[in-house]
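Here the structure is laid out as structure tokens; the discussion comes afterwards.
All protein chains of the complex are present and in place, except for one that has been dropped.
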């Protein structure tokens, strides 16, 4: 009976892991594509998508592996389908790294994403990494080292908005049975 | 409603390009991205543009959709164009406007880089306009298959992608519903100060996560009940058919690339 | 008739470390014969879904055992048993795996390694059985709830199961969708002799069954033909269920002084009794 239980639950967990990751990819994609809030400031026309926020939350809740996959695939897929195919390799690396770093720091030393301070550290550390990857990637793409600077302010705004949203949402989700 | 916008990028059709195998199209586009960088003079860039035009014609995509696809990158194109014009200071001075000096080489580079961008964006847009997301996933899965040898989880990745795609419209509907329910309770993402708006995200995202999580549980259960136990021993229902024309267009692309190589300056 | 499935003193607890908490399923035993239609009824949280999950090994009993075709369900025969047991859940959206209708129906076949050529035939056959063969390439978000549930049934049928479990498969549907699904199941049973277990709150649905299991707080409260179960009367309402239309009405009529012979479960019986006892004297 005990072996039955363990083999069964092993398959169940791998399947569930897979599907959870798929759902998180879907969430990151959706937030990138359709969810945005309007900022009073004019960067990016004022409309900032919530993809980064969603990615941060996923990485904090589920750790580095799912964080990296959700970021890389969720946003990479958005590039592929949304007409930004050329940028997708950059996104894949930048967002994958971001998810990984946040997840790693938030889940380091058995913190399991429950330590708000470390979660913030994770997010803050990931931001420059993302900016650098985009800078280098776009530099190669455009054949210029000046043009990619243009996307930095927008990216910064979007990332900091992500931090501002991820903090309260993660605090709230901690109380939910499924995420305890 | 929102769902249709993303998948709306794919426009079903019966053209030659639509009917190509997604693997062929993916390989074609990846190769094309590299080939574009061969061009370096007026002749080769001209050929690239002509080639792209032929593909556009063959795809029978209405120009409206292509132009639409261009919109998001238009700003970038203009921006790079200007940067080249302003900062490349080689060749003859063409004209001077106050402190702005435009050199021949700058103009040339500006035009070339913009053209390169344009053909790349058109070509990639055509791929997404003529290939359904699920075919793209199928194509990628098969192309990545050799990586299974090095234990790369190709099946899992493809399954995750296809399930994510399958659930995006559902998640969007859900988002819409939750947003409306919270709006009816007086919380609004699109009103108030920045702080208010950020606060209004919590009542939206928390239920969205909870529901996505429940869906994952339900779906995993349903999959297991239907005998899902990983990628091993599975057969495939979606079959891709490689046809002669798929080989031909790739051969043609190689010939084209060779031609470009010989004609480059 | 041969037994297809039985539960023998099965208990299950989601929180085994807290024995003081109520078990979700508490020493339940029953047996189902081939070709039977069994309805399981009971209030929200009475343990119906837990029982369904125990039946195909998604959960493992903390006590007792489950037999399929007289064989105890273990890790060794688990996947084999699952391939003979189809299951359709409540939420039509959360069980649609494929990108299109035909992909979804093929999913179980792919998992079981059925070769491509055979799959095509079986997918078409299964979709014909639920009358969804005109929808091969439709995507899930363009289908109604009832259509999705029929696709889910086809997905189970493709493996040619012996037993079909419906866990409140009609409860999220509108009346028409519900009717579509029920009719599909009834027709299937006639054509193929499929064994059906339907978990439901809908009494009219339960009336279709050969036998009804009435669950209360994880325990089997009663078992019998629909007539026997609905004859329990107020016990049903006290434990969260409702009374069938004809039963409720015949009681009210008697309270109001209309002469009737007794209780009635079906409309026809009631109509006949009203006629014979009052107008055809």
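Labels for the chains are A, B and C, by order of writing; each one numbers its residues from 1.
Keep in mind that, in the parts below, a contact is a pair of C-beta atoms (placed from the backbone, for glycine too) under 8 Å apart; a residue touches a chain by one contact, two chains touch by 3 or more.
Following the convention adopted for this analysis, contacts and distances are computed from a predicted model.
**Q** Looking at what's absent rather than what's present, what does UniProt name the missing chain, "Molybdopterin synthase sulfur carrier subunit", "Energy-coupling factor transporter ATP-binding protein EcfA2", "Glutathione transport system permease protein GsiD" or "Multisubunit potassium/proton antiporter, PhaG subunit (TC 2.A.63.1.1)"?
**A** Options "Molybdopterin synthase sulfur carrier subunit", "Energy-coupling factor transporter ATP-binding protein EcfA2", "Glutathione transport system permease protein GsiD" or "Multisubunit potassium/proton antiporter, PhaG subunit (TC 2.A.63.1.1)" narrow down to "Energy-coupling factor transporter ATP-binding protein EcfA2" for the missing chain.
**Q** If the full complex is used, which shown chains touch the chain that is missing here?
**A** A, B, C
**Q** Touching the hidden chain in the complete assembly: which of C:9, C:186 or C:259 does that?
**A** C:259
**Q** Hey, which of C:151, C:166, C:181 or C:241 is the one touching the hidden chain?
**A** Reading the full complex, the residue touching the unseen chain is C:241.
**Q** Can you list where subunit B touches the absent chain?
**A** 1, 4-5, 8, 174, 177-178, 180-188, 202-203, 206-207, 210-211
**Q** Considering the whole complex rather than only what is displayed, give the residues of subunit C touching the chain that is not shown.
**A** Residues 42-45, 90, 144-145, 168, 171-172, 174-177, 201, 203, 237, 240-242, 245, 248-249, 252-253, 255-259, 267, 271, 274-275, 278-279 of subunit C touch the chain absent from view.
**Q** On subunit A, what residues meet the omitted chain?
**A** 172, 175-178
The definition used in the following text is that only the chains that are shown with their structure count from here on.
**Q** State, to the nearest whole Å, the distance from the C-alpha centre of subunit A to the C-alpha centre of subunit B.
**A** 19
**Q** Averaging over Cα atoms per chain, report the distance between subunit B and subunit C in Å.
**A** Each chain reduced to its C-alpha mean, subunit B and subunit C end up 45 Å apart.
**Q** Whole-Å distance, subunit A centre to subunit C centre, using C-alpha means?
**A** That gives a centre separation of 41 Å.
**Q** If a residue has to touch 2 or more other chains to count, which residues of subunit B qualify?
**A** In subunit B, residues 163, 165, 214-215, 219, 223-224, 228-229 touch at least two other chains, as defined above.
**Q** Spell out, as numbers or ranges, the residues of subunit A touching 2 or more other chains.
**A** 12
**Q** Over in the complex, which subunit B residues touch subunit C? Could you list them?
**A** 3, 134, 162-163, 165-166, 169-170, 173, 214-215, 218-219, 221-229, 233-239
**Q** Which positions of subunit C touch subunit B when the two form their complex?
**A** Within the complex, subunit C touches subunit B at residues 53, 56, 58, 79, 82-83, 85-87, 89, 91, 93-100, 102-103, 106-116, 119, 123, 139-141, 155-156, 159.
**Q** Show which residues of subunit B lie in contact with subunit A when the two form their complex.
**A** It comes out as residues 2, 5-7, 9-10, 29, 33, 69, 72-73, 76, 79-80, 83-84, 87, 113, 117, 120-121, 124-125, 127-128, 133, 136, 156-157, 159-161, 163-165, 167-168, 171-172, 175, 189-190, 193-194, 197-199, 201-202, 205-206, 208-210, 212-217, 219-220, 223-224, 228-230.
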